[in-house]
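Omission of a single protein chain aside, the complex is shown with its protein chains in their original locations.
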Amino acid sequence: MPEKPKIALFQCRWCLYAPADQEWVDTQLPENIHLTKTPCTGRINPLYVLNAVQGGADGVMISGCLPEQCHFKTGNMAARRQLEEFNDFLDYIGYDKQRVRFVWLDLQDRGIIQKQLAAFEQELDDLGPASNLVTRVKVAEGGQNA
Amino acid sequence: MSLPFNSNLAEQVKAIPGGEMLMMCFSCGTCTSKCMVQEKLEPNYNPRRLIREAVFNFEETAFADETTWLCTACDLCYPACPQKIHISGVITAVKQLAVAQGHQNPYQTAKVDEATCVACGLCESVCPYTAIKLVEKKVPFRGMITVASVDPGKCMACGMCTAACRSTSIRLNQDFTDNEVLENLWGWLEREAV
Partner (left out) sequence: MVDAARQPLIEVKAYTEVEKVEGFVGNFKVTLRERAKYVRADRCNGCAACAKACPVEVPNYFEMNLAPRKAAYIPMSQSVPLIYNIDMDACIHCYKCVEACGALEAIDFSMEDKVIEEDIGAIVVATGFGHFDPTPMTEYGYGRYPNVITAMEMERLNNSAGATHGMVVRPSDNRRPQRLAIINCVGSRDKRYNSSCSNFCCMYAIKNALLLKQMNPDMDISIYYIDIRTPGKGYEEFYDRAREAGIKFIQGRPAEITEDPDSHQLFIKSEDITLGRVIEHEYDLVMLNQAAIPQPDQDHMSSVLNVAQSPGGWFMEYHPKLRPIDSPTDGIFFAGACQGPKDIPASVAQGSAAAARASRILHSDTWQIEPTVAVVWPDRCVSGKGQACGICERACPYGAIDYTKGLSAEVITAKCHGCGACVGECPHDSITQLHYTDAQVLAQIRTLLAVEPEKKILAFRCQWCSYGGADLAGTSHFEYSANERGLRVMCSARMDADLIYESYRLGAGAILYSGCHPQDCHYITGQVAGAKRAARLDKMFARMGMTPGRFRTEWISAAEGDKYARVINEMQATLDKIPESELQAEIDRLKPEMEKKLTKMNEIPGVEEAMIQVDFIVNEMQNKAVTV
């Protein structure tokens, strides 16, 4: 059986309004998906994405609140500015742009995160594993190799 | 518990811009059921109750209420309120009064490492709450220099400053650190790689 693509999921702790969805993400994520809950998408340091890429993740998904619904007023917008820019850079050095995805969830969305993850997994499957940037070297705070 | 007649909290809140509509609340509970803090962080969080406390001048209860300190002014409740009360405005007003009376924010806030801060101002520009300012102050071993400074009365611990900082000099003091996140992430990556 071919290996499932590895997805690093960064989720802002506010964006899943429905308790059932949050519970699913917290407890029932499959092994190939790793959840990192952040206080806000704006807290996602590009460093995390870089580490995920270098560590061999096939895709990175960032789920946050819709614009205007950010818990911290403008956090999601700041995140988009920062991470889209970083994504362009990743694309330039050879990490396919499609592998980093933003999902903005509306308050009323229920059962959407599962569907989005499944669709993303399917697309990553089609793209195949990402290996060209895998260094297996941990990059720590301040840019030093740990 | 008897009504505190010696307080005029309601009048004070109404005098602060944003708190004017305080008395219009008819306690429908829409704000509470819309609130993310209540949903995700603190089940006891309740804007409706805080408004009630302010209306009846329960000053001490209001200042000690987690609602006063945890509201991040995301304003999800404002467009939902049938009485068009700017609820976060009311809460901010209560908080201002609490801070003015010397109450401390009991929750975590961002903290600047003054030994490494280079006063680039990135954190100041990303902060959604204008809680960060560059100030000149005396720092041990560095003399009078400009560094970033966080107003704990305004900081909501979103961590945007931490993500933006290029010298890792500003961080949330609990819960969520880069190292924790990375260790966790690598734990999974290495396990998966096997």
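Of note:
For reference, chains read A and B in written order, and residue numbers begin at 1 within each chain.
The rule is short, and it goes like this: a contact is a pair of C-beta atoms (placed from the backbone, for glycine too) under 8 Å apart; a residue touches a chain by one contact, two chains touch by 3 or more.
Keep in mind the model is a prediction, meaning the values are calculated, not measured.
Within the set A:35, A:112 or A:134, the residue that contacts the chain not displayed is A:112. The missing chain, though absent from the display, is touched by one residue of B:32, B:57, B:92 or B:169; that residue is B:32. Touch with the chain omitted from the figure is made, among B:16, B:41, B:64 or B:80, by B:80. When the omitted chain is restored, the residue from A:17, A:72, A:104 or A:120 that touches it is A:17. By the touch rule set out above, subunit A reaches the unshown chain at residues 17-20, 107-112, 115.
For subunit B, the residues touching the chain absent from view are 26-35, 38-39, 43, 46, 48-49, 77, 79-80, 82-84.
Keep in mind that, in the parts below, only the chains that are shown with their structure count from here on.
Those residues of subunit B whose C-beta lies close enough to touch subunit A in the complex are 36, 39-41, 72-76, 126, 128-129, 156-160, 162-164, 167-168, 172, 176, 178-179, 181-182, 184-186, 188-190, 192-193. Residues 6, 8, 13-14, 17, 19, 22, 31-32, 34, 36, 38-40, 42-48, 51-52, 55-57, 69-75, 78-79, 82, 107, 136, 138, 140-142 of subunit A are the ones that touch subunit B when the two sit in their complex.
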